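Shown here: the complex without one of its protein chains, the others still in place.
Per-chain residue numbering starts at 1, and chain names A, B and C are given in the order in which the chains are listed.
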Amino acid sequence: MLYRSWGSSADEALDYTNSSHEDVEIIEQVRLTMKAHVISLFLSGTIDKPVAREIVRAINSFKEIKQGYEDVHEALEDHLIKEVGEEGGWVGLARSRNDHVATALRLKARDLLEELLNSLLALRETILSKAEENKQVIFPVYTHFQLAQPSTLSHYLLYIEEELSSRWRNIFSELSQLNRSPLGAGAIVGTNLKVDRKKEAMMLGFDDVVYNTISATASRSDIISVVLEVANLMVSISRIAEDMVLLSSNMIDVVQLPDSHVSTSSLMPHKRNAVTMETLRAKAGLIIGEVASVLSIYKGTPSGYDLDLQEMNPHYWNVLEEAIRAMKILKSAISGMVVKKEISDPKSLSTDEAELKSIQNKVPYRKAYFEIASSIKQGVYQSNLKPQDSIKMKAVIGSPNPDLITEEIRIKRSFLSQDQDKLTSFSLRVRNGMNLMKVIEDDLLQE
Amino acid sequence: MLYRSWGSSADEALDYTNSSHEDVEIIEQVRLTMKAHVISLFLSGTIDKPVAREIVRAINSFKEIKQGYEDVHEALEDHLIKEVGEEGGWVGLARSRNDHVATALRLKARDLLEELLNSLLALRETILSKAEENKQVIFPVYTHFQLAQPSTLSHYLLYIEEELSSRWRNIFSELSQLNRSPLGAGAIVGTNLKVDRKKEAMMLGFDDVVYNTISATASRSDIISVVLEVANLMVSISRIAEDMVLLSSNMIDVVQLPDSHVSTSSLMPHKRNAVTMETLRAKAGLIIGEVASVLSIYKGTPSGYDLDLQEMNPHYWNVLEEAIRAMKILKSAISGMVVKKEISDPKSLSTDEAELKSIQNKVPYRKAYFEIASSIKQGVYQSNLKPQDSIKMKAVIGSPNPDLITEEIRIKRSFLSQDQDKLTSFSLRVRNGMNLMKVIEDDLLQE
Amino acid sequence: MLYRSWGSSADEALDYTNSSHEDVEIIEQVRLTMKAHVISLFLSGTIDKPVAREIVRAINSFKEIKQGYEDVHEALEDHLIKEVGEEGGWVGLARSRNDHVATALRLKARDLLEELLNSLLALRETILSKAEENKQVIFPVYTHFQLAQPSTLSHYLLYIEEELSSRWRNIFSELSQLNRSPLGAGAIVGTNLKVDRKKEAMMLGFDDVVYNTISATASRSDIISVVLEVANLMVSISRIAEDMVLLSSNMIDVVQLPDSHVSTSSLMPHKRNAVTMETLRAKAGLIIGEVASVLSIYKGTPSGYDLDLQEMNPHYWNVLEEAIRAMKILKSAISGMVVKKEISDPKSLSTDEAELKSIQNKVPYRKAYFEIASSIKQGVYQSNLKPQDSIKMKAVIGSPNPDLITEEIRIKRSFLSQDQDKLTSFSLRVRNGMNLMKVIEDDLLQE
Partner (left out) sequence: MLYRSWGSSADEALDYTNSSHEDVEIIEQVRLTMKAHVISLFLSGTIDKPVAREIVRAINSFKEIKQGYEDVHEALEDHLIKEVGEEGGWVGLARSRNDHVATALRLKARDLLEELLNSLLALRETILSKAEENKQVIFPVYTHFQLAQPSTLSHYLLYIEEELSSRWRNIFSELSQLNRSPLGAGAIVGTNLKVDRKKEAMMLGFDDVVYNTISATASRSDIISVVLEVANLMVSISRIAEDMVLLSSNMIDVVQLPDSHVSTSSLMPHKRNAVTMETLRAKAGLIIGEVASVLSIYKGTPSGYDLDLQEMNPHYWNVLEEAIRAMKILKSAISGMVVKKEISDPKSLSTDEAELKSIQNKVPYRKAYFEIASSIKQGVYQSNLKPQDSIKMKAVIGSPNPDLITEEIRIKRSFLSQDQDKLTSFSLRVRNGMNLMKVIEDDLLQE
């Protein structure tokens, strides 16, 4: 216990509000933040080189949150004072847990988002490659879970890719917004020490600062943005999971999932349960709850840091880490899935028949439609078409026509390549900033 | 790995769907369930005494979920087979993970609910006692967070008690519904072995069985009911937490929380932050998310057990355990809180003035009201009343009038006493059932 | 505009906070509440008979909320003053919008809950009757959406009934808690006029009063309880809706929904889309959001009435009305659904084979299981059983065995009958209370 001196012998505050368990997730980021702060104190002339050196060394030796501290910040500062002595207490200047935790949260989210965006790129690559190989493989697409019209596995896969690339772009765009530094904002109004917030930002790989010090210390909206968009991604792919569960059912039996994705029953020896896809579907529900938690904890809190904000932290990581795991499990499932049979229903060709009748015979579509509908209802409908015919006839961008699919894959590959470049360039910028700090640190540590 | 034999060398199913970490919460309940099952096999003559004895012994020596298992059930069965040999494989008969986990979940929820209901009773007792001592202590009540009319601390405390006792009754009523046994329902259609489900229920302290085997294995609605009502409780007390945060602010300064409930700032030495109450308020937001998770995972899953249901489990315990912690922190805060000063605003007596004018002078209220309102707007309003006068004049049940408060506390104490009796009687019934099983077990284990 | 006299010529408060549109739902209940209040003023001797008569007449002539009022309460009071003159202003005494709206909300919820509980009883009756007729009709039940073991339509229907009756009991129990009167609690601390709150409660058919006046005016937890449990009901039946959508797909084709429940496509003439069941499934998602709205609006508001509470009102009715509609659509769907074919997979009899092997040959189940599992994996598994054999062999309560089903239906009918009696008796009690008020009103109105 370092600062809390109101405490009586009983300590409900420590017991009930302690975040040490959750803070384990951000130890590394809190250390980086503190290091940037100490270097900033050094650069501003507030502390001299030997003190800075000792403190930086002590930061590097901080590995875990011992018992009896409210949070990682108190534990770190106490460690520094114990290691360095009274001079360690300089780190309290021009700094508060409020700006430090805000900074660490952004750093942690940035790390996870880079990993997520990379996983997404890898998944998109896998999908495009599999789509290239399956342009002729008939695959059921449905509306209202009723077989609709013939399609191909490629067409279905490109749907997934389009969903993923849209989310990728939004997440990436929000990542830039997130990558701004709160450091130097103190508790809420900044500090009387002339600290160079822009320089601190640069050393931590940030693109800019969060200007206003109230925003910097007490807003979580930038991180909420990415959490929300990642939730959107998860809900979007829960539909793919649902497709896999349903189509791999022994009642439909169109898709075979890899053996490594299915599980059996302890009572019923014949079961091939699509358990990874069920779990993935459920995770989207979990994430909906995470979103509701984060938003309803945050809603209506008075401006300025409230301890409520601490309760939001674990949800950020949970959402981002679940999304990373989801990308990997989906990549594995899609890579390994096999189409077992061509499911067909002659009636799913009725739309083609009606279209042909309309186009070729110059009959308004609704008329052609009703003629076909009538024969279906009378039970006399027959089709001469095959699913393969239907596929080939499709004439618009984005349809399962293999020629158009080829072109679509080409375009999608080019988008993918651009996205890869953007992320690489972002990561390079971040690394460059952090290398700058490393250089200063190395110089400090050199005797 | 015991049953899952589709698995290739890679095992995404095991990695991604593994619930061993979460199942730690229900180890004890899974053992109890298995014990009731084995005794039932013994009582039905399916296995003989020595086999039953060996299996029960092995159940008792099962302490942890080792690595490499999908879940606690697989780990337990493998443990039994390893300890007992092939005869241990009898436990697979007439049983599935589906009915066993459903049973264990109800047992675990019952345990936590008994604890929660007891904590609630203790909190209500604390509040009634404090209310008895504070009938004359002026306390601000507000509407729209504007000081409304004078009240007392007792009156405010009895509001909390009324909220808590209403939730108590609903939770207790749902607990009876929950306390029904799914055991013996197999995977989904029961079993060909003549197992006495009513007897099994009795041995586990259940009040009845869940009849239909689909409901028994695949419904979570009974447990969702209690989770929802407990969430309601949490949201209800988040308002008390908000009151405490606001009234203990140095800008209002009416309430002093115990030292053990406040924390200070690392930068600003003067702060007394109401951190336990902030955390309690935030926990209600957390719980809103848990509710959203549970409901949205469950929604629209096909009937029959789906692995999605496994993802719901941790949320049940989280909600119930947070509620238990919340009862304790609230009890401590209320016990120790002190009213620092009598906050007053002469205008908060304007309603009494208008009422008196109306009643004594036989003037329709709206007329009296507008006369007072007009003097307020002209800035000439004055009152001869004191808050204490206002309190004494209150004439209806449930108001802060100390005489009526005395009567209300008497009634509330009698409700509390009835509720205590109901819970005691429920717990006794549960213990009696479980003792029955203990007697049979002891007999089995005696050589 | 009656009371709000701070307003400048611009009136953002009126524009932005106006609830007149939503209050249309509770006009009748607000009138009843006001009538009970006026009769109470009369009975306490505060107003004389002619004044009471005029006001009650004016209440009866209040039909709509005209423009320019904040809410129904202001509109009603202004109507009374306009109709009765200055004496109409007596209704402002010992009363506030806070206790009146709280009372009206409980009355409205009570009305809707009675309707919902009746619809639920009718649905349960329909299901039990259909279950009686379909004990031999083979019906697929699945776990993980993989065909599990043979079952019957009766068995599936009784699952639905069990779910519904559990929810019925919880809702009914919460209805009693809800049926308590807030009337007479004023704005927050009651009033100086000696009003008989117990008598007012009786006249409105309430079972008791909400004692504490802060609870009475500012708590919404009792109504939230029922909303939550009704949400639970909706989510529970979303699974039935999902079953219907999936099983009526042309890819599975086991269930035929009534023509009146399906819709076709504007482009694809062959489609039979299970649109009512899709909508029902979606409504459960809608309701999850309503729950999140209500809880997160309520969470953390300071105690005492806040205008935030007004924003919660429409959600209550939406949840309850959607549930009533859902009961009706489900009743119609279940009545009219037909099993088109017996879906079968010999492998779904493997569990019976293993059980028989274990029981008859005295082989531990896990051993028998692995023998069958092995033959399945080698592709040599064959079964001599028929689904009908499997059904007949089931030996436990709640299973599809037709003899046990017969007994289960008998028990369920008896529960249903008890529930019907409970509701009838509740409704009678309510009507009796309200008749008491009617008698007094009639006497008043008689010249």
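Here are a few things to note about the model shown:
As a convention for this text, a contact is a pair of C-beta atoms (placed from the backbone, for glycine too) under 8 Å apart; a residue touches a chain by one contact, two chains touch by 3 or more.
All values reported here derive from a predicted model rather than from experimental measurement.
From the options C:118, C:176, C:250 or C:263, the residue with contact to the unseen chain in the full assembly is C:263. Of the options C:290, C:353, C:408 or C:441, the residue whose C-beta touches the omitted chain is C:290. Contact with the undisplayed chain is limited, among C:140, C:186 or C:205, to C:186. Considering A:231, A:416 or A:430, the position touching the chain not shown turns out to be A:231 (whole complex).
Residues touching the missing chain, restricted to chain A, are 3, 5, 46, 77, 81, 86-94, 98, 141-145, 148-151, 155-156, 158-159, 161-163, 166-167, 169-170, 173-174, 177, 184-195, 197-198, 209-219, 221-222, 224-225, 228-229, 231-233, 235-236, 238-243, 246, 281, 284-285, 288, 291-292, 295-296, 298-307, 351-352, 355-356, 358-359, 364-367, 369, 373, 377, 393-401, 408, 411-412 (touch as defined at the top).
Contact residues of chain B toward the unshown chain are 140, 142-149, 245-246, 249-252, 264-265, 267-275, 278, 292, 295-296, 299-301, 343, 345, 347-348, 350-351, 354, 369-370, 372-373, 376, 381. For chain C, the residues touching the absent chain in the complete assembly are 2-13, 16-17, 70, 73-74, 77, 92, 95-98, 186-187, 258-268, 272-273, 275-276, 278-286, 288-294, 296-299, 306-308, 310-312, 315, 325, 329, 332-333.
Basically, only the chains that are shown with their structure count from here on.
When C-beta pairs in contact are tallied for every pair of chains, the largest tally goes to B-C. Centroids of chain B and chain C (each the mean of its C-alpha atoms) stand 23 Å apart.
A straight line joining the Cα centres of chain A and chain B is 33 Å long. Here the CA centre of chain A is 37 Å from the CA centre of chain C. Within chain C, residues 142-145, 148-149, 246, 292, 295-296, 299-301, 351, 369, 373 each touch two or more of the remaining chains.
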